[in-house]
Structure formats: structure tokens, C-alpha cells
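Note that this complex is displayed minus one protein chain, with the remaining chains in position.
Per-chain numbering from 1; labels A and B assigned in written order.
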Amino acid sequence: MAALLSVENLSKYFSGLAALDGVSFEIREHEIVGLIGPNGAGKTTLFSIIAGSQPPTSGTITFEGRDFTRVKPFHAVHAGIARTHQIPKPFLSMTVRENVEVGLRFGREQQSRNLEKQAMDILDLVGIASRAGTSAAALSVGDLKRLELARTLAARPRLLLCDEVCAGLTESEMQSILGLLRRIQSLGTTIIYVEHNLRAIVATCHHVIVLNFGKKLAEGPPEQMQNDPAVIESYIGKKGGA
Amino acid sequence: MTAVDFLNLLIAALLLAGTYAAMAVGMTVIYGVMKIVNLAHAGFLMLGAYFVYELHERAGLHPLLGVLLAFPAFYFLGVVVHWTLGRGVPVSDTPTLASLLLMFGLWLVLQNVGYLVWGTDDRAILTPMTFATIRFGEITIPKIGLVVFVSAIVSLAALEFVLHKTWFGRSIRALIQNRYSCRIVGIHVERTARMTFGLGIAFAGAAGGLLALLYPFSPDFGRPFLLRSFVIIVLGGLESFSGVFVGALILALVETFSILAVPSSYQPAISFSLLVVALIVLPGGVAGFASRMRSRRAG
Partner (left out) sequence: MSAAAQSPGAAARALRALPPLLLLGLLAALPFFDLGANQIKVLFLTFVSIGASVGWNILGGFAGQVSFGFAVFYGLGAYTTAVGINQGLSPYLTYPLAGAVAAVASLLVGLPTFRLRGPYFAIATIGVSEATRVIMTNLEFTGGASGYRITEHVPFRQGEHYYTGLILAACAVVVSIAVRQSRFGLGLRAIRDDQDAAADSGVNPYTYKLAAHALAAALTGAAGGVYARYAAFIDPEGVFGFPRSVGILLMPVIGGVNTIWGPVIGGGVYGVIEEELVARFPQIHLLLYGVLVMLIILFEPGGVVGLLQRLRRLVTRSKVA
């Protein structure tokens, strides 16, 4: 299968500090790929660059065979790449439904008919249909994360970048989000999923990429990553006390 | 143009740069810490001018002493204003339109108070210094320009001292960098913000007094300087103080040397044109440009 997304030798420097250093990988269609690494490893920066919010310092990105190294964020959305943010960014003056409507109307498919029904369907999928008429400013953190996901899904992405969508959630909330991600994937979306919870990664992902200090440390099936000494060291430290 | 003419213009530009830097610093301090774009800066510049003027006219106080007095007087005024406006001037991470409009309202009030008290006529502060010149060989320097420049540099140096050598100054610099960490470390954010606002207004008042020595003024005095302050901040980058110097220098040089190319009636449009050019060429200001250069070299 040809790669949906191909990242080659991607680097990003901030005043001499390397947030990303020569990262290369490929994502195939219909995969759920986990992206793990300690804090500061460069995961959010990577998402930011792929989604077009920042340009890389060097390297290339190819999406569906086309060069996507330096795209504007809205252009990336129209082409099918959409991301959620670690800290949700809702449109506070709008209701939950209106938030989703923005994604519907401006996303990849630029919908104009049956907006209310489509929005409710997505809110149902995500689990906050009962809050459709509520102002976004009145939502709890968990619901804001769901809204963020809903709005991103409304843009009908081919590639969904999920940034720590489970952070701060209870165990049962997390399980339902993971089930949701699996359902989204079965409906045809490819997902790159940043998460700290390794159990969630193992349960959901086909493939895992490990970052640390801006470099790709390892790549492979989740079970293999669990036992990789370099990966364990990056999270926990050297064995035997150094 | 002879070398002497060139040198005269250059020196005039340098003197102007020092004054402009003092003028812009008040706005920069307030913005850096509180992310408030202080449009009322123009109003306080104007009040500073009248403050020094009144002290000179009624009490015979030497204008430079008046400027010196302006620091504590306007610091106090700034603190009172901040305390009164309270919730309208929160310390925020990004500039808000609400604070912008609030400061704008304040500016309108100050301007009108000015009109009510002093009328619409231009005033000027005239001293024996005003028309005197100093000669260094073939170079002529207006004495008042030199005096204002030295005062500006001295006050900026004092500011640098405060910022780097006092607890208050370090709190300000910390607050500019990261508001949340400040709370953890024990810096009282609201109080520091209030003192910073006072500091910014103090500099606005004192700078206004200095500018009053150079130009005639009316209650509408602040507006062209407001725009210039902003141009300086865009040129220099709103987050750094060295940027203010750089921005002030560029603006002063362009304004001074543009006399050679542009008819004087178009002069007020100069600072704005510079702003537009700067925006097209350097969207992040000079500081943004510099950091981009650094990151490119490192990669």
C-alpha cells in the first residue's frame, strides 16, 4: 500500500535548539499510529508542522503523493489533514453545535445542506449530543476535549492528528474515547495518536513511533516497543541506577 | 551635501533617537508585562508636557527639575489609574480588545480634560536653553536637543539598573517571560503589574515633559508620538528593550534624513510609511527577524 503521509528528514530549530532532528517515517492508510515519547520530545511540534501551523526548518512532507512541506493550516484541512489540540481551542461565543458547524462548512467537504443533522450525528458519535445547544464557554474539560474532537471530525479528515485527547480523563472516559477512535478508523480515517498512557497505545495502535529529544528513537508494533530497552530508558531511565 | 551637513543631520538623528526611545519605553514596559496596548500613553505624554510647563510658568521651576518630579508624580498617577480601572486591566497572556478600547476611552477623557483646562492653543516651554547652540568646530548642536538627549539616556540607564539590579525589576522581567511560574516563585503578580503600570506612566509623563522642551504642544499633543511609539515597537519588537533602542534609531534616522527627499508637508506621513514598509518586509519586527536569522544559522 502506498504511504498516505511520508515525512522525510524533518527538522525544526528554535534559536539553535532542535525541537525535531531528522525525523523520518511513513504512515499507511487506515492505520492507527501511536506517537509516544516523554514531554518535550517534539510530538506537538511534529503535529504542528504537519498541520501547517509552523514551517519546518528543513526536510519534506508528502501527503497523498503531493508536497505538503509548507502549507497553510486551512489548506491542509481542505486537503484532508486535521488536528486536535492538547489544550482545546473552542469558539467560546458559539454553541456546541455551531462549533461543529464551522468544521462542517469549512472542512474538507464544505457542507452546506442538512447541517443540523450532520452536526448532531457527529455530536452523537462523540457523546455530547445532549449539550448541542449549550454555549461552549460552559463546558467541562472532558466535554471540551470531545467538542474539539467533534469539530475536527466535522472537517472529514483523511488523516486525523490527535494530540493527547485522553489527558485528564477518567478510566471509563478514556475507554470510550478509545472506542471512538477505533470506530473513526473503521469508517476510513487514518489516525496519528499522541498519548502518554502506554496501555491505551497498546490497546489501540497498529504501529508505534517513539520520539525523544526530537529524534526518532524506534518504530514498530506496540508489543515490540514495550520491550525495547531504548524506549524504556527514555521514559524511566537507565536500569540499575546510574 | 557636505560632510559637515551630513554630520549635523546624523547628530540630530541620534539626539532624536534617544528622546524617541524614552518616549516609547513607557508603552513597551506596560505591554511587555500586561499585554495592554496603552493608547492613553498619548494622553499621559500630553499631561507630562503640561505638568512641566505649569511648574515652569507658575513656580519658576527649571524644566529639567520638572521632568525629574514628573517621575514620582506620574508613577503615583499611574498606580491610582490602575487601581481605579481594576478589572478592566487584567494581566493577560495576549492583548485584548477590551483593554485597548478601555485605554482609548481613557485617552479621550484625558484629552478633553486637557482642552477644558488649557484650551486649544499651542503652548511652548521657553528657556534660555531653547535657542542656544553649541559648536564643536563646524558642527552645530542645539543645546536643548543635547540636554533632552542626555536626560533621556540617563533615565533609560536608570531603568536598565532597576530592571537588572532590583527585585522589582527582576519581577518585571520574570513576568514578561512567564506569568504562571512567577506565582509559584512568590512574585505578587497583581502588585507587580500595578507598579509596572505606574512605571510606564511615569516614563510617559517624564518623556512628555522632555518632548515639551523640543516642540510646541496642545492637548492633542500625544497622537503623533503615539504612532511613533508604535512604529518603534514594531520595528524593535514589542518584547525587548534593546529593540526599543534599535527601533528608535531607525525611525529617527529615517525621519531626519527624509527631509532631503520629501517635502516637509508630507513629514507626518513618514512614520506611517515606515511602518507599512516594516510590516511588509519584517512581520515580526527587527527582533523577529533577528531570531529567525539565528535559528537559520543554527540549522
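The rule we apply is simple: a residue touches a chain if its C-beta (ideal position, glycine included) is under 8 Å from a C-beta of that chain, and two chains touch if they have at least 3 such contacts.
Keep in mind the model is a prediction, meaning the values are calculated, not measured.
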{"item": "Touching residue (missing chain; options A:4, A:20, A:50 or A:77)", "value": "A:77"}
{"item": "Selected from B:9, B:146, B:189 or B:227 as touching the chain missing from the view", "value": "B:227"}
{"item": "Residues of subunit B (touch criterion as defined above) contacting the omitted chain", "value": "37, 39, 85, 87-88, 94-102, 104-113, 115-116, 223-224, 226-227, 230-231, 234, 263, 265-266, 268-269, 271-273, 275-276, 279-280, 283"}
{"item": "Interface with the undisplayed chain - residues on subunit A", "value": "51, 53, 72-74, 77-78, 82-83, 85, 89-94, 98, 101-103, 105-108, 110, 112, 151-152, 155"}
